[in-house]
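Working notes for the structure below.
Here the complex is missing one protein chain, while the rest keep their positions.
Moving on, here comes subunit A:
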Amino acid sequence: MTQAEIKLCSLLLQEHFGEIVEKIGVHLIRTGSQPLRVIAHDTGTSLDQVKKALCVLIQHNLVIYQVHKRGVVEYEAQCSRVLRMLRYPRYIYTAKTLYSDTGELIVEELLLNGKMTMSAVVKKVADRLTETMEDGKTMDYAEVSNTFVRLADTHFVQRCPWVPATENSDPGPPPPAPILVISEKDMYLVPKLSLIGKGKRRRSSDEDAAGEPKAKRPKYSTDNKEPIPDDGIYWQANLDRFHQHFRDQAIVSAVANRMDQTSSEVVRTMLRMSEITTPSTDPFTQPLSSNEIFRSLPVGYNISKQVLDQYLTLLADDPLEFVGKSGDSGGGMYVINLHKALGSLATATLESVVQERFGSRCARIFRLVLQKKHLEQKQVEDFAMIPAKEAKDMLYKMLSGNFISLQEIPKTPDHAPSRTFYLYTVNILSAARMLLHRCYKSIANLIERRQFETKENKRLLEKSQRVEAIIASMQATGAEEVQLQEIEEMITAPERQQLETLKRNVNKLDASEIQVDETIFLLESYIESTMKRQ
């Protein structure tokens, strides 16, 4: 794990789970697999707190445990999973676009809680939805269950590995840690539950008295004494499926940008058809015949068979090679080259970064070297039609930025520098890795800056929160306009200005984080796909 990744993980864990969990988590990421006592000793925290922190981390699938010989249980952190926490808003938003509010809330609950049973999810989501509905209406459990089942069918949620039901004839002491198993076919199997009920609206009177909520809430959660029907069957969000969806979205939008709407629809249809048949890590999808594609086009699209064929031929001939033709049976067998598509997307990202950092002439040189693979200094100047001095300058700028590298080809066996060719080349994989590392650093910087800004204005923020609370309570009890204005004036105009600036800055920083994360996704997918092929 690089330092940048560790720093980013540390910031994310601290924001979401607090300092203690962050300390333990970062220690595990740094040092790898360790048993409980060693962790407590090395981090200097009490055993009790280490246990709590590990429970939280295991619950959220950030740490896994393994039983080694002699009964020692070792805990290992999953750094890449910690980095996924950046992407939670994107997952939730995707669920919203696909399955509307119910789906969105289901995925949100699963992501916030790590793992949950289906009944718990349904209940919570129904309660939340009921609160947003108008008075008198409630959300039925059945509807939420239906959405849950649909999410499971399309593999967006999956079951967690479970404790195998062992017979009680097991002699001897129980194992130090349960070995969790999972089988492929059971992963999306929804238990037969008959969840009947409606969402409960939380009464606003619960929150009035300060002392009461504490007493009331624990009782509320242990309200139902009846046994949970699907006890032990936990569900989690299937992040890989979301990633597959993002990848498909990226490919479709790339095709739409390059060609037109109809071709992007064709590609989207092809991707949809291969969702279940092709595992997401394959370099290309299963071949689809033109007839099948024609039959599966969305209903609104009525293009004729010939037009479809023309589109497919056009797509297959495109130099970007998103779609390839693999045979002629069935009207032409077409595949989508997933690996090549990801490569093109990563390359486009690199090109755009070079353009924005160094200018468009640099970008021209970069694209030139990409296209021609290896070029000498002189050839670069000639092909790019840029004066020698500037070309040199730009090349060396890109060289020091590690976008371009030098390849030496010796003419003589003694590698004498005077008798060696030096060729400029772009190694996409290493440039992608370099950019990815930079992205991690950027996000860490963004988060730090945001925390700094918030800390600077902490006093002001608290004051404004209090004022808002006062205004809200006064409005609830029906106060006059004059009184409200008086309270609002507690915050002076320059303070208001300061708050506005703070809000704008924090929004900008947050939005930047989300967008850098999109780049991270593209680069990571490309690197993963390339590594799988080697």
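Going forward, a residue touches a chain if its C-beta (ideal position, glycine included) is under 8 Å from a C-beta of that chain, and two chains touch if they have at least 3 such contacts; residues count from 1.
Methods note: contacts and distances are computed from a predicted model.
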**Undisplayed chain, where the name is taken from the UniProt record, one of "DNA-directed RNA polymerase III subunit RPC7 isoform X1", "V-ATPase proteolipid subunit C-like domain-containing protein", "Phosphatidylinositol glycan anchor biosynthesis class T" or "pantothenate kinase"** = "DNA-directed RNA polymerase III subunit RPC7 isoform X1"
**Request:** Based on the whole complex, identify which of A:G32, A:P191, A:G327 or A:G359 touches the chain you can't see.
**Result:** A:G359
**Fill in**
By the document's definition of touch, the residue of A:R30, A:R90 or A:K340 touching the omitted chain is A:R90
**Item:** Sites on subunit A contacted by the missing partner chain, in the whole complex
**Value:** 15-21, 36, 48-49, 51-56, 58-60, 65, 67, 73, 88-90, 92-93, 96-97, 108, 112-114, 162-163, 168, 173-174, 176-178, 180, 210, 213-214, 217-218, 221-222, 227, 231-232, 234, 356-359, 377-378, 388, 391-392, 395, 400-402, 405-408, 413-418, 420-422, 506-508, 510-515
